[in-house]
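Reviewing the structure listed below.
A single protein chain has been omitted from the complex, and every remaining protein chain is retained in its original position.
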Amino acid sequence: MIDATILLGELAYWQQTSLRVVGGLAAVLLIAGTLVYLHLFKLVSFMQSRLGPMEAGPFGSLQLLAEVGKFLQKEDLVPRKADRFVFLAAPFVVLVSTFLLVVVVPWGPDAWFIDSDVGIYLAMAVSSVSVIGILMAGWGSASKYSLLGGLRATGQLIAYELPLILAVIGVVIQAGTMNMQGIVYAQAEGSIFGWAGIGNPYFLTQGVGFLLFMIAMQAELTQTPFDMPIAESELVTGYMTEYSGMRFLLFFIGEFATAGVFSAIAAVLFLGGWYIPGIDPDDNIMNVLGPLVMLTKVVGLTFLVFWFRFTFPRFREDQLQKLAWKVLIPVALANIVVTGILKVAF
Amino acid sequence: MTAISDREKLSYIAAQAADARINLELETEGMTLNLGPQHPATHGTLRIIARLDGEQVISADPVMGYMHRGYEKLTEVRTYPQVTALVNRIDWVGSFANEVPFILAAEKLMDVEAPPRAQWIRTVLFELSRVANISLFLGDMALQLGATTPAFFAFRDREHVLNQIEAVTGGRFHPNFDRIGGLKDDLPAGWITETKRAMRKMRQFCNEMEQLVLGNEIFAARSRGIGIIPADIGLSYGLSGANIRASGVDWDTRRDNPCGLVHGELDWKVWTHPDGDSFARFWVRLQEVRESTKMIDQMLDGLPSGPIMAKVPRIIKVPAGEAYVETENPLGVMGYYVISKGELVPYRVKIRSASFSNISIAPWLLKGVYVPDIITILASLYFILGDIDR
Partner (left out) sequence: MSSTDTPTDDSQTEDAAAPIDNARNDLVARLTAHLGDGLIESHVTPGDDLWVRVARDSWVEAAEFSRTDLGFAYFSFLSGIDWMPSPFGRDMDAQVDLQLEADETDEAGTDKDDANDTVESGVAGGDTRFQVFARVNDVVNGLGITFKVDVPTSDLSVASWVGIYPGADWHERECWEMFGITFTDHPGLRHLYLPGEFEGNPLRKDYPLLARRMKPWPGIVDVEQMPEQEPDGDMPAADSAEAGDNNEAGDNSGGDA
C-alpha cells in the first residue's frame, strides 16, 4: 500500500503546492458542477413536476458544459458609469473566499490541503471576504437595483455570521480543538454518554448548534428564504443584475461552490467528516473512501439547502434581521453556555 | 382563520414610524426606483415610479398605457359578434368572463333571453374561467413572494381546466363562444364527466395551496397586516371582487344581481374576511376557487336540456337604447355600458374593467410601505394588464 505521506513528502515544495492548487480547484469546481446538475437542474425540476434539461448529454448531464460554453462566448459588458476596476474585480473576490475556504476541509486521514491548528477559525474569518465582493458588485454596477441588493446583502451577511460562528464555538468546546482534522477524530473516537457505537457525531449531541449552523448557512449563501439581496421578483437579480457572460458565470458557480464548501465544513463539524462508523479512521483505505464519503455528506446537506430554497417564500429584510438578532444569537449563546456546562460536568 | 390582532397592526405601524424617524435624522435623500415596465414582478407592462427614502416608499405612481389598445374606439366600428371576439382579450386569463356582460347587455337591449340550457352552460364556462384565472393567482402570489414551486403546481393544474374549456369552445385562452341569444355550440360528449374529474383535481390543488402557501409561516409573516384596505376607502376607490370582500364587505354581484346567469339557483356561499390585508385577499380567493368548483359540480348535475340558441336574426341589429350590465368576473366587477343607435355596430361601449379601479388605490396604499411590500401588495391586489389598459 502506498503511504501517501511518504509519497508527498518526497516531492519538492513547489510540486506539492501545485498539486494542492490543482486539487483545490478540482474539488471546488467538481463539487459545484455536481451540485448544479443534481440540485438545480434535476431536484428542483422534479419538485416542480417537470424534467429539467434532457437534451445535452444523457439526461441532461452535460448541460453545465453547454452553459459554460454559452457564457464564455457572451460579450463582457461593463456599464458606462460603473467603477471599472471594482466592477471587474468583484466576482473574483467572491470566488477567492470560496477557494480559501476549501483548503481547511480534510477529505481523508492524509488527504488534506493544510492541517492548521486554527482551521475552523481561519475558515470563519475567510468566509467574510465574500461580503466585500458582494458590496463591490453592488456599488460598482452603478445601478439602483444593484445598490439596493448589495446593501441588503451586506446587512444580512454580517448579521448571520454571528450565529454561524457561535454555533461553531459549541463544536469547538466539545471537540476541544480548532483543528478540523482533530474535530473529525474527536467525533470518530468520541462516545455519546458512554456508547461508542457510532462515535459522537455532533449533529446528535450538538443538535441545536447544527440547526443554527444550517439556518445561518442558508443565509450566508443568500438562498431563499434569505434571498432578499437577490429577490428576483423585485430587484431582478440584485447585485448581480449588471453582470453578463463569464463574470455572471463566476457568480453563479461561486454560489454553488460556496454552498458545497460550506456544506463540507458543516459535514466535518457535525456529521463526522470523512469518517464512517465501522472503518478504522487511520486505515489507508479512508484516503480513497474519505472523499467519497464527504461527497455523499455534502450532497445530502446541500439537498436540504436547496429543498428549502425552492419551497419557501422569502423573508423581508427587517424580518430577516429580527430573526438573526433576536432569535438566533440568543439561542446560540445559550447553546454555548449549556455545552460548556455539560462538557465540564461529563 | 384568525384575524390579525390590533397589537400586530400597531407594531407594524410603530416599526414604520421608527424607520421614518431614523430617515429624518440621517437625512437620506429620496431615491427614485423605477419598477418596470419590463420587470419580473408586474403581470405585464405596468410601470411604478416609486420615490424611496431608504427602503420606505414616499410615493408610488403607477404609469400605465403601455398596452392600451383603444378598445372603446374599436368597438364603434365592429359588429356585435366582432366585439365579442375583441373583448376576449381584455382579461386574457379568464377570457370567457369578459364576453358575458357584453352579451348580456346586448341581449337586454334586444329583449332576447337565452334559453335555459344556454344560460346554464354560460354560467358553467363563466365559473370555469374563474377557476382558471384565480388558480393562476394562487401560484403567482407565492412566486412574487419568493416561493418558486407553487407557481409550477398552479400551471400544471390549470391545464385541466384549460383542456375542458378547449374541448367546448376550441380555444384555451380566447374562447369567443358567447353569442347574442345563446352560445355557439353545445357540449361535446363526455364533457360533463371530464369536467367533474377536473374539478376534483382543482379541489386537490386548492388543498395543496392551502398547506403549502397559506400554512407557511414566512408567507404569513410577509402578508399579514400588509396593505390593509379599510372597507369604506376601498369602496370609494371602486375596489371590487375578492379585494373588497377581503375587507369584510359582503357584496357579490352573482348573488345580488345575477342578471342572466343562474347563480341564484345554486347553493353557494360568499366568502369574506375581516382583515383587509394581503393574506386575507389570498385566503378569500382560495376559498372562492373551491366554491366555484362546487358550483360547477352542481350545475353539471342540473343542466337542463333544450336548444342553446334563441331565435335571433343572422345579421344582428340591436335596437336603440342604453344598457349597463355588470358581472362578478374573476378579477372583480366588470361592466359594459352599451349605447346603441339601432345599427350593426354599437354607438359607444364603455368598458368598466375591474383591475383599473383595483390598481387606482395603489398610490394611496403604497405610501410608507417597504419595497418588498410593494410587490406583496400588488400581487395580492391581482391585476391583469389587459384589464387595466384595455
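By written order: A and B. Residues from 1 in each chain.
In the analysis below, a contact is a pair of C-beta atoms (placed from the backbone, for glycine too) under 8 Å apart; a residue touches a chain by one contact, two chains touch by 3 or more.
Values in this document were obtained by computation on a predicted structure and should not be read as measured data.
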Interface partners of the hidden chain - shown chains only, full complex considered: B
Residue of B:200, B:269 or B:350 in touch with the missing chain, whole complex considered: B:350
Which residue of B:258, B:276, B:330 or B:386 touches the chain not shown here: B:258
Among B:115, B:225, B:335 or B:386, the residue in touch with the chain that has been omitted: B:335
On subunit B, residues whose C-beta touches the chain left out of the figure: 64-65, 68, 70, 72-74, 76-77, 79, 108, 113, 185-186, 188-189, 232-233, 235-238, 240, 249, 251, 255-260, 264, 315, 321-324, 326, 333, 335, 337, 339, 341, 343-345, 348, 350, 352, 356-357, 360-361, 364, 389
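Basically, only the chains that are shown with their structure count from here on.
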For subunit A paired with subunit B, centre-to-centre distance based on mean C-alpha positions, whole Å: 44
For the subunit B and subunit A complex, residues of the former touching the latter: 15, 31, 33, 35, 39-41, 55, 142-149, 152-153, 156, 212-213, 216, 218-219, 221-222, 370-375
Residues of subunit A that touch subunit B when the two form their complex: 44, 47-50, 144-145, 148, 224-225, 227-228, 231-234, 236, 310-319
